[in-house]
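Removed: one protein chain of the complex. Kept in place: all other protein chains.
Labels for the chains are A and B, by order of writing; each one numbers its residues from 1.
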Amino acid sequence: MASSGSTQIIDAEIETRRAAMATFAAANAAELRGALESMGSIDAVEIRKPETGLVMIRGRIGGDGAPFNVGEATVTRCAVRIASGETGFSYLLGRDQEKARLAALCDALWQSRDRRAQIETLLIAPVRERLAKARDEARAKTDATRVDFFTLVRGED
Amino acid sequence: MPALSPAFANPVFDTQATFRAVMDAMARPGEIRAVPDALTPPAPLSPSAAALALTLLDYETPFWLDAALGEAEDVARWLRFHTGASVTANPSDAAFAFAADPLALPPLAAFSQGTPDFPDRSTTLVLQVAAFTGGLSLVLSGPGIASHRDFAPSPLAPGFADELRANAGRFPCGVDIVFAGPGSVAALPRSTRIEEDR
Partner (left out) sequence: MYVAVKGGERAIANAHKLLAHERRGDESVPELTVPQIEGQLALAVARVMAEGSLYDRELAALAIKQAWGDLIEAIFLVRAYRTTLPRFGASEPLDTARMEIRRRISATFKDLPGGQILGPTFDYTHRLLEEPAAPLPPEQAPRETDREPTPRVTDILAGEALIEPSPEADPSDRPGDITRDPLTFPASRDVRLQNLSRADEGFLLALGYSTQRGYGRNHPFAGEIRLGEVEVEFFAEELGFAVPLGAITVTECQTVNQFKGSDTEPPQFTRGYGLAFGHSERKAMSMALVDRALRAGELGEEARAPAQDEEFVLSHSDNVQATGFVEHLKLPHYVDFQSELGLLRQIRASFEGGADASKDGAE
């Protein structure tokens, strides 16, 4: 059906945007700032100034059951609109308001047809590469503590 | 969708100033307090009512809009975007209620009245008025008023004085009312008595 096809396209677009936003969240402020500075001056208004608040973190009973409230986390959010009309959002763990502003700007630029490629190459690709390397190193260190059980010879024979 | 106008330029200072104003207005019923008025919310939401909304609403406070505000699609969108609060169509579920046309307000008893154990769970009404003088003439007394105070917000329906008396009669339950005038606010908490005409 045409409608479900277009829904899939929208869903795929949202998934890519979510992945981009996850990268902006995992990047550090210096990486965001560096990429944005190399893109020249960007005209933007803050329609929601960076604001720090709380998100109640939920878990699931037994890991997979009904939800319950574990405790809160600090979160900072921001929304900006760039001159070409796109509105960018950020919601980030922590209290770094400058990073929230930069991440919202990145989200706005990512949505802009003309700017997405730049954001992808200048920011998303290098940050993902750094994160993957860090993750592999951490895994390799952790996996050195993996237990290899072996059975001792039983004494029956 | 049209672009949304921004919220406060200095969220911390502006919401603190507005909170201080509404707190003082509640403590001194009928006294007028200035609020920051640089906002440009979508019509017909007034800048002072918008300042109250940005100060008081959050995602845990469902709000109700009267027909005049509810029909303007951008009002709800603007409030939801900037505060995270959700809209409710049912006045008795509302933590806050906003009315641009106080003449067409449902009875005060239709809003959440709180319970004897949790009287704070009642609705706080924000009524947009054109002026605090020259309207329905009310003589106030009670906590926060030395003897009597004259208060005449405009426009209000002639029967509103009786509604206010009935509301005060439900104490400790009942609603609290904040009047949002041009650049300023005044309040009638449920503890205020409305004197009979003398």
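Keep in mind that, in the parts below, a residue touches a chain if its C-beta (ideal position, glycine included) is under 8 Å from a C-beta of that chain, and two chains touch if they have at least 3 such contacts.
Because the structure is a prediction, the values reported are computed rather than measured.
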Among the chains presented, those that the missing one touches: A, B
Among A:52, A:84, A:97 or A:118, which residue is in contact with the omitted chain in the full complex? A:52
For subunit A, residues touching the missing partner are 14, 17-18, 21-22, 25-26, 51-75, 77, 79, 89, 91-95, 135, 137-147, 149
By the contact criterion defined above, which parts of subunit B meet the unshown chain? Give residue numbers in ascending order. 58-60, 80-81, 84, 86
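Everything below uses one rule, namely that only the chains that are shown with their structure count from here on.
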Distance between the centres, which are taken as Cα means, of subunit B and subunit A, whole angstrom: 40
Please give the residue numbers of subunit B that touch subunit A in the complex, ascending. 3-9, 11, 81-82
In their complex, what parts of subunit A are in touch with subunit B? 45-49, 51, 79, 81, 85, 87
